[in-house]
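Notes follow the structure.
A single protein chain has been omitted from the complex, and every remaining protein chain is retained in its original position.
Chains here go by letter, A and B, matching the order in which they are written, and residues are numbered from 1 within each.
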Amino acid sequence: MLALIDVVLLAFLAVTAVAIVRLRDLFAAVMVTGIFSLLSAGLFTVMDAVDVAFTEASVGAGISTILMLATLAVTQDVEKKRWRRRFSPLALGVVVVTGAALVYGTFDMPRYGDPDAPIHHYLAPHFLEHTPDDINEHIPNVVTAVLASYRGYDTFGETTVIFTAAVMVLMLLGGAATIDRRRPGGGRMGANVVLRASAKPLVPLILLFGLYVQFHGDFGPGGGFQAGVIFAAGLVLYALVYGPDRAQAIFTGRRLEALVALGVLIYGGAGVAGIVLGGEFLDYDLLAADPQDGQHRGIFLVELGVGITVAAVMTTLFLLFTGRGQPAPWEDRVGESEGTP
Amino acid sequence: MSVWLEALSWLSMLAGSLVLLVTGLGVLTLPEYYSRLHATSITDTLGAALVLFGLAVQAGWSLATAKLVMVMLFLMITGPAASHALVKTAALHDLSLPPRRRQEDGDAGAD
Partner (left out) sequence: MTLDPGLYNYWIVILLMMTGLYTVISRGNLVKKVIGLNVFQVSVIMFYVSMGKVEGGMAPILVEEAEAVYSNPLPSVLMLTAIVVGVATTAVALALAVRIHEAYGTLEEDEILEKEYGAAGPGAADGPVDDHEPG
């Protein structure tokens, strides 16, 4: 039965991908990309990769779609729907040859789901067996244990990559000054009663859910990345409905920049604490008297650092993209009919 | 679990799937924007709610049921709000409504 779901979802994905190529309207293409991400999140759940599914759903179907829509809104490319379809036989030829070579390569691979595949023989059983002993017997989510402790150095590099991306976009799109320059009433949909009424109870619940996902990452799917993205999504919703100027009342550009750096600092600090206490970089065993407590503390700290950085970066990206454009023609009319909240 | 509960959950999930299938057909075949919105705004939420209800009955009284109920409430709030946002944006962009049909002679029609 699971195999049937797998086959059907993959077929949907193939159809969606072909639709994305053929769509000329960019707005529609971005929406179908969101659908593509959501379908792939479902597929990851079927393949037992629940953390990956969670991340793909929140990052791919959430933040990526928002950023692309913000780009389209800023460049006003929604109106210019036309772009010449160039059927390029060379590109098609290259793609077909590469695809054929890859398919030829798959004939050597073990079939899908094979329990004797070589990938399952070396590190994976070690992690699955030794997590209760090495890390902590109260962290059943092996993915979090591997991500934060066994492979913690990779995750540190990844957090630094997100930090670098934020720095690059800040340099490209104007920095904290652009965010702090308050656009009076621009981009506000809050004059609309329905949207205001439905967003108002949702925003605190979303933020609360983000915190839940952050701290529940030890026991179920979750962790720093997903939590940061969900928290940022709550802030983005607030900014969309009440206007970016009100959203920046607490999260000003400068504070966001500080938060972006703070998360990486916490992560690096946890690593350096290991050195200071006499061990290696990111050696959590020394952070408390009992090595298992130390591991738990270390994982908590690094996930917190990751969560803070990711939330601040995603919010900064959104505010930078939307702060760049001219207010759209309908935004002046929104404030006319109904009064301010 | 009793046969009645099982049957109820299966019926609910099948009904929800049928509703969603009809929604898809409506979106594909209806001619213009506002009628397509008619097709999706109610049935989208209804279909999802039916499927979630069927799953909740399958899960019994457990944490999974509580989560499913919360998802259902969330969808019921955001689904209609999203449809409203779509219509409002279209209206503000002056997307044209379908032209009113001229009244036939002697026809007491609603138009």
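In this section, contacts are C-beta pairs under 8 Å (C-beta built on N, C-alpha and C of every residue); 3 or more make two chains touch, one makes a residue touch a chain.
Quick caveat: nothing in here was measured; it's all calculated off a predicted structure.
Undergrad: Which visible chains touch the chain that is not shown?
TA: Missing chain, whole complex, touching shown chains: A.
Undergrad: Sort through A:F127, A:F215 or A:F281 and give me the one touching the missing partner chain.
TA: Once the missing chain is taken into account, the touching residue is A:F127.
Undergrad: On subunit A, where is the contact patch with the chain that was removed from view?
TA: The list for subunit A reads 3-4, 6-7, 10-11, 13-14, 17-18, 20-21, 26, 29-30, 33, 36-37, 40, 43-44, 47-52, 55-56, 59-60, 63-64, 67-68, 70-72, 74-75, 77, 83-84, 86-88, 91-92, 94-96, 98-99, 102-103, 106-107, 109, 111-115, 117, 119-120, 123-124, 127-128, 131-132, 140-143, 146-147, 151, 154-155, 158, 161-162, 164-165, 168-169, 172-173, 219-221, 225, 310, 317, 320-321, 324.
The definition used in the following text is that only the chains that are shown with their structure count from here on.
Undergrad: Taking each chain's centre as the mean of its CA atoms, how far is subunit A from subunit B in angstrom?
TA: Chain centroid spacing, subunit A to subunit B, equals 29 Å.
Undergrad: Which part of subunit B faces subunit A closely enough to touch in the complex?
TA: 74, 77-78, 80-81, 84-85, 88-89, 92-93
Undergrad: Looking at the complex, which residues from subunit A come into contact with subunit B?
TA: Where subunit A meets subunit B, its residues are 189, 192, 194-195, 198-199, 201-202, 330, 333-334.
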